[in-house]
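One protein chain omitted, others in place.
Up next is chain A:
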């Protein structure tokens, strides 16, 4: 480790894996934590206090669907008392204005609401939940009615990307100030469904072109954040802006990981909030130090002039696709494993739309 370890900026608090939706690209791990294993309120309060003391500035309450927890308002209140800027990441299918009033009073600063498509038919089918889309529209209106700023999050893939223009118009109509358009990232559930979700190159180029022109047209009205699918990139994404550099994630059962997918790395010894303080884990755990900086890197990363730009890409992707978390991210065209990605791109030309919903194993 050459340079000093900086304190983290953000905490993703995955307070539960329970969720009424069954999206086939869910970012939760395949092995979902059950309700009986979730950290109780007192332990989450301790996590929030320790996070603030460690230097965390923003907390994202996420899941699963965080609103399944009855103590969510209390946790938001605790975050506010600690000076944390709090964000709710929700599907908007449980509760509405009454709950949002309580959250706002507790100090919530922002709501990020997911949509699965621009239409009810598409949205309900992808979420695997009847009337999901209609509930989300009502929830978005409730967010604005209580005066909270709203971001829409739309995950796009082969089966819904054709409706991207309508999704952006929907964001404007619902008075969102921001839309996050994220192509599916292929881990866990999404990797299992990749054949049905990965867009073609033509679809990707059309979506990217649309984002660029719309961004200009809606400047100052709607901010568009756009995450491209790294399978079509030449160089890997700077995953989490580097392992253990800015971000930490606490899972429902209290595991502490550098990213929400890190538990997929089979030989990673994952620390728990029950074993030590967040500060201990951030600075001293094997898990957080393992891929920090550049010392762990093999070639071609080690001598690459982008090694401190993309930090070797994604460790989980290296593990899932190349079988070793310390290899170069296979999406990089310089990776010896890059042919895996080329094969996946060819598979995207297939017409299969069949996917499996997420479920408890």
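In the analysis below, a residue touches a chain if its C-beta (ideal position, glycine included) is under 8 Å from a C-beta of that chain, and two chains touch if they have at least 3 such contacts; residues count from 1.
Definition applied: contacts and distances are computed from a predicted model.
Q: Name the absent chain as its UniProt record does, using one of the following: "Integral membrane protein", "Pyrroloquinoline quinone biosynthesis protein D", "Cytochrome C oxidase subunit I" or "ABC transporter substrate-binding protein".
A: The correct option from "Integral membrane protein", "Pyrroloquinoline quinone biosynthesis protein D", "Cytochrome C oxidase subunit I" or "ABC transporter substrate-binding protein" is "Pyrroloquinoline quinone biosynthesis protein D", the UniProt name of the unshown chain.
Q: Pick out which of A:177, A:245, A:307 or A:345 touches the chain that's been left out of the picture.
A: With A:177, A:245, A:307 or A:345 as choices, the missing chain is touched by A:177.
Q: Kindly state which of the options A:50, A:112, A:249 or A:285 is in contact with the chain not pictured.
A: In the complete complex, the chain left out is touched by residue A:112.
Q: Would you mind spotting which of A:85, A:226, A:283 or A:296 touches the chain that isn't drawn?
A: A:85
Q: Residues on chain A that touch the omitted chain in the whole complex?
A: 7, 9-10, 54-55, 57-58, 60, 83, 85, 87, 109-110, 112, 147-149, 151, 172, 175, 177-178, 180, 219-221, 223
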